[in-house]
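Quick one: the structure is below, and I'll ask about it shortly.
Note that one protein chain of the assembly has been removed; the remaining protein chains are unaltered in position.
Lettered A, B and C in written order, each chain numbered from 1.
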């Protein structure tokens, strides 16, 4: 049977439900205290950094990791609830989210003991910010074409080359980079790449900002010029990164950040609509909420399957494909549903709807590109269906 | 510059505008006289046959062909107007439309003199019905994989094999078939196919009806068992059909039959909506009319370019791709726009809207398959853009 | 009874007795007696009737799971309708008779009355399988109070119609009919709540049919050779099937949500409205886009009557419309969200979980 992937029913345990209330209370309090305004995209990094420490103090970073490394040994479902509340409140999570979601789990699984002990607790406390060095100028979707190389030297490795599209590198303490240590083999073009932990402040690293079309600075290009990386920073097996790369993606692909990025457009539309919208607007809102609620259920289901020890890799790709396509299309649908706003309307400096619509419209294009393009995801699903 | 295709402005000459009125008057008269009911899909073939002769008598078949072969030497734009009026009135054209659109032009261009003189006037009079023998069980979209073979024999050819999805074969007098006369060459996999004119009543032909999911009979499977085809029925050069196949497609691809197949769903929705529809319904109708009007302009533009001696092959593929996708999606959009119809509604035996919606919903799937699938068309456009 | 036993039983019965020919024959009006009898003997048809009223007394979730299987097989019998009728009768403490049943009304504006003389008045449109049912469970009103009535079909006026799938969909006139029995329905059980249950059931059937067309399309793409290779190897086909897989998964997840909530708290609650609306809207969209992809992948073959693809796709087209289409449910859902307001959107969606 081709239909060989499955979304288990969702059943959040009582502790997750309680935790949700706790997170909400915390966030409401922080918003009221002015710690952040609910606009994660534009918060200054200093705000995000301070927020990370507070979240770390709450025990909400590295939640599922062993206590021995600063983790909290809580369930994936509890972690899921924290993440979706953070996103739904548009909290500034970017100083810790990459480390929490991707870098930390990789170090936990493949890192050397010394590094695990040294780094993981500092991630969990909200102290360290991570970025991921994957894409290169000549390898975008095709990560296995990476050519930035690490050459063995005394006590470590020398890195030379370039990475690009590295989000948040200018704010990060560490990067986990995928580097070429051997040429690919004929049998396996994915052979020869190795993961390393690199301190972003290492001598020989130059970071060039890449401004995006919203005028914001998130992407960077990173130049490596004889950057020394100690042996202890080798993560996993030399040349064998391709074996390590796949497991971790389920964490990354199905999270609420894959369908909540433009939710503010919908929320503000509901505000504009008021309690008794007309037939057209009510229908339009209902249609989008149906997608949102379904995506949420599927996303939570993947968290539950992870908790149950399953490896829902195809399911995660399905959630990301559906989720990013939906969140990408949402601002335009919202625009077309919105009541017309002509000269009879008052001007306003605080037009939350207009602001939300603009911001989400501008970021929409990247949503089906970052972290695995639509094309890559559909390829993964097709493979899951047995087509390739 | 990649944008290397172009739609000329449309300027229908006065004679075409007059002709439109003439055609409308004729059709109204025929409908009033009960010659046909506006429901082309379901008219019995006898009705279609009688209608073909009337249209032939009007001079509206083979309109652009030389008078010497029964044609009328009128412009492509005049022909265009006649065709779109026929379709818009859902007149039963199927006893002559294939011959008028495809088979006649092929015979005119590549047929032998004797055949042109014998066959074309009988097409133009509405006497002859044609079908096209292209697909085979193991070659659907890939027409150049055809394996039904014609072997040279004394005074003609012997045909053996099978054709499938042949529309209207059970009602046709002749078929133009694409047959294998040599194997393909290494350099050119399209080599080795030849076009023939075959009388459908020839000994050795067996026709098996294929009922479609609407319960209707349009498709057939055709078995050839040593069917003799005289030399005079060879069309064009032996083994060289691939050179002949491309030109004629512009005629076929951009016609109003590529975007008017489900128009009745929209028309009946406008009827249900009444003169003062609500906001939602008005918007929905307007959106579809915008597509319809644009498609019509593009389709007429291709007719004008044909008239001007151009070969708008890519433009024709664009019209068909846009047109068939639009007409395929239309019934579902109409369904979702329609006012709800619960228990408060009266029952009716003559619910035109409901009937139109059902019929168009059922036929929709075939619209992006027949006569060149969506995939084939997009490949043609991609080639036109220089991508392959 | 465990989930698995019930579902496995149903799967075995359908696999044995619901062949494509059976479905075609049913469209021509031949009652699939063998299939129906097997379902009835297994107790599946009265799964939602408590033991003490003569039924199997299964969990509602089991019944929903069986409907998923029935949808996968395009079962041409009123299994959903009989389940629903049994449930409705049980709400009023009425035992379920044997044989196929259906329910009325199916529309939210349903308007059937029990007169002072105990006779029914009213007409209901689009009643699935009415002419094949022995009995109809009717949700009516008597002096403004909801009332359930069991009526034998033989006394009713039936105007035959058919769904897009060729299944019976009839207009039933109740005027003057004398119920076999009647009982007061619990407060809150009105045609609106009944339509929610119906919508949740159809959503399960749709999810099953979608799973089936995904299987069928994947298999076809692996078998069908064009341009020298299986069409599964073309990127455009792969992307189409990946998209179909997403729609199938979404419909299934949404359907599960509605089923769980109704099993937990019945169809009358606000949360049932939320989850049923989400499910019928999302599954309806999946039905439309999913059926289109399956047909595109199947090409001309899928448009023939002899290929079985249309058993699933025509049902998907019919079911997306039954018990309220996407437009109707989206509007309900949008009004509910608007009432609660922007700041409650997220808490509202995450309620319960």
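The rule is simple: a residue touches a chain if its C-beta (ideal position, glycine included) is under 8 Å from a C-beta of that chain, and two chains touch if they have at least 3 such contacts.
Fair warning: this is a prediction, and the values are worked out from it, not measured in the lab.
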Quiz item: Looking at the whole complex, which of A:158, A:210 or A:232 touches the chain that is not displayed?
Solution: A:210
Exercise. With the missing chain put back, which residues of chain B would touch it? List them for me.
Key: 1-3, 5, 7, 9-12, 17, 20, 24, 84, 88, 263, 266-268, 270-271, 273-277, 279, 281-287, 289-298, 300-301, 315, 318, 321-322, 375, 377-379, 381-382, 384-388
Quiz item: What is the set of chain C residues that contact the non-displayed chain in the whole complex?
Solution: 234-236, 239
Quiz item: For chain A, which residues touch the unseen chain?
Solution: 135, 138-142, 145, 164-165, 210-213, 215, 219, 328, 332, 335-337, 340, 342-345, 347, 358, 361-362, 364-366, 368-370, 373-375, 378
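Everything that follows uses one rule, which is that only the chains that are shown with their structure count from here on.
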Self-check item: Computed distance of Cα centres, chain B from chain A, in Å
Solution: 51
Self-check item: Where chain A touches two or more other chains, by residue
Solution: 279, 283
Exercise. Provide the list of chain C residues touching at least two other chains, using ranges where the numbers run on.
Key: 237, 326-327
